[in-house]
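Left out: one protein chain. Kept in place: all the others.
Labels for the chains are A, B and C, by order of writing; each one numbers its residues from 1.
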């Protein structure tokens, strides 16, 4: 039996069903992300686990205990919010100590735990500061320490990085992941940022309109999406209309593409083949058997990656290539050759 | 003579000099970004060009005309703000028509121009809506149309994307760039997001503490940073302490690295060599002569790119490699070989 | 349990206001012994003094609103735009009328502008009316300022002003086309509160000896039994009606937008 078990969870507000038959098993120590666009129900699921919303139907079990009817303050969970959740009238140390105090932990033990927590988040000297004296990133670290101090059974993170600057966001997400791994605490993380989810999760639940579309590791979600929604929401996608030639070969604008996995569709039928931008190769190279001409439309220098927008076989495509200091990127209007291989392609249903 | 000329611009608030001897020449139709951390003075420069701040010293010339003493409403510039800048009591069409009406453009001409502008931003049917009925991205598009309607000489953009969601941000920045290129309007864009600046600018001015540190194309700024600040602020950097062997060779943890450009430092001295994450190669490959062992610490799946954090030659490094569906990324703890070449390295001054 | 307590508190609050009103209304209907009748109301409406004082106070309320709007809107706008650091002080000044009793203001006026002073305003009826209007403006200032300032808070004054400037607009255009339309509802709600205050004010009008509605109500209250509650009910109905009107205006404005 898994550590956190959610079965047949449903939630309706009036006639609006925001979560539909949601099921999830989380192992002890796992880091799970709920990923989806706004309004997909991911936050509602999290709030039901926390106890802030009551499920319409369904059950939530933590460590074998049915907590569905429990009040939030009886669930022994830790939660981190988007922002502004620190108690402004308390010092950092008192914020971290709050949960311990409420639970009647004796003073000496409490102080030792606070010191330990502040060290864990790398702010051992800021205990006597007030929240308004901290940067956004520091505040969220203190919020993490506060949530972790009473040793909760499950840690819930409700888009804790969304209010922060890009650079801080990246460093803090890595820090959260490290701390989570060190403590081995079961964690559910809600986000709408696919890069964020991919970067730190053991497994991702991609949600769409209240339904869990796909559950899997970042590698699976990105490389083997099971629905069109997942394929489009996670990462950028190039899709081509191709004709089936036989069970291993597709025809694309006169060129043959050999697929790694067998094609089940009827020969002669038109299907959609998809490739990620990094699967397309600027120029010819070993292992990229199919080569097609393309015209560059836009070049976006993104730093380590250069994204080339081009038109190939009548389709607008995006291609990612690494920056090379000794080789400037192509210019708009230029005609280039693009190499690709069926090994890196996958097929999309309807 | 350039179209927009800023010379020896200075601004002090009290004893605080926020802009120091700022000089810039912008060609007609150029897209220039002012990039820097918050408080670097980039917004102050923009506001002085707009006329909202009076320079302490220095001159601003637009199309040969000295506008330094002009009021904002006499400068014929268009400006786009961070957010909430649409007039809430006016419809979209009236917002776009505002500048034309103020300038006494006759009704028929005004209406034609508004229709044209709404078509340009791809919202031809929303003229009768009010701002609060639009999404954030739509609002900013209308703000662009409003700024462009009176055919300003210069377009000023003050972080117009910072209030938007990640996906909208990317698509709107590309749209702005396209419209700017189509109209050929001289544009200054202020941002703190290096990816944003790199992706859409002809040239970037990297600012630090009121000073323009470096001016150049995104490719130059990224691959040939002239100061340590620029090198660190733009993109991720791996820096290694190396020993100079002779004018072309450096020694790094016992391995020799041959540089493409001559090294001026004394043989035997210790200098800092820097490489971008994409210049490091997972495994051996042609053209990456130097190979060093490393231990993987973290693997972050970011989508098309996988960032590997590892420890090599005693230094924590970041390495970028493309996702390959047929080849899962390495795991933390694994020992790997990393290839690199002096061709992709540059030296940092003190 | 806490929820129950909160609802009880809410209920208590409502009763707190409703009870006196109901009691008063009930009493006002009992002029004719044994049966409910509208006799008290008829008496009030037949009294010419009622109409005279009511009209007088209404006129002064209108004058007060005009002076207040002209004083407050540009000031509040300018303070938000250019002197944000002065806001606490301005707010403090606008709160002064709450802490300086009306009596003090009137005494000050009487001492300053009496018949033997340089500006003998209290010597003539029109001069006293002017003084009274000024006094009312002072009384209404906290509400008018708060209301307009709250209205200005809902828009980004600085950004809207700069946006209009960059499009070539001058100050007059900005104030008339952008700022005022956006705080119209706030101005209306301030005007309504002013109206309510002026209609009910007693101290100033009484001390300056002008035939206003407040002193009339008190006079009636001291000498009659059934008419005063009837009068109070009428006053309440009027203010309630005004409030409904304001709500309607706000709704219509929103509806107009949503429809467009």
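Rule of thumb we're sticking to: a residue touches a chain if its C-beta (ideal position, glycine included) is under 8 Å from a C-beta of that chain, and two chains touch if they have at least 3 such contacts.
What you are looking at is a predicted structure, and each value in this text was computed from that prediction instead of being measured.
S.K.: In the complete complex, the chain left out here touches which of the visible ones?
M.R.: So, taking every chain into account, the missing one touches A, C.
S.K.: Which one touches the absent chain: C:40, C:196 or C:212?
M.R.: C:196
S.K.: Per the definition of touch given earlier, which of C:37, C:75 or C:159 contacts the omitted chain?
M.R.: C:75
S.K.: For the chain that got dropped from the picture, name the residues of chain A it touches.
M.R.: The list for chain A reads 50-52, 71-79, 81-82, 84-89, 91, 98-99, 102-103, 128-130, 132-133, 143, 146-147, 150, 156.
S.K.: Considering the entire assembly, which residues of chain C contact the chain that has been omitted?
M.R.: 2-3, 5-6, 9-10, 12-14, 16-17, 19-21, 23-24, 27, 71, 74-75, 78, 82, 90, 92-93, 95-96, 98-105, 107-109, 111-112, 134, 138, 143, 171, 193, 196-197, 199-200, 202-203, 207, 214, 217-218, 221, 228-229, 232, 235-236, 239-240, 243
Methods note: only the chains that are shown with their structure count from here on.
S.K.: Round to the nearest whole Å and give the separation of the Cα centres of chain B and chain C.
M.R.: 54
S.K.: Measuring from the mean C-alpha position of chain A to the mean C-alpha position of chain B, what distance in angstrom results?
M.R.: Using C-alpha averages as centres, the distance is 26 Å.
S.K.: Per the centroid of Cα atoms for each chain, what is the distance between chain A and chain C, given in Å?
M.R.: 55
S.K.: Touching at least two other chains at once: which residues of chain B meet that condition?
M.R.: Residue numbers touching two or more other chains: none in chain B.
S.K.: Give me the residues of chain C that touch two or more other chains.
M.R.: none
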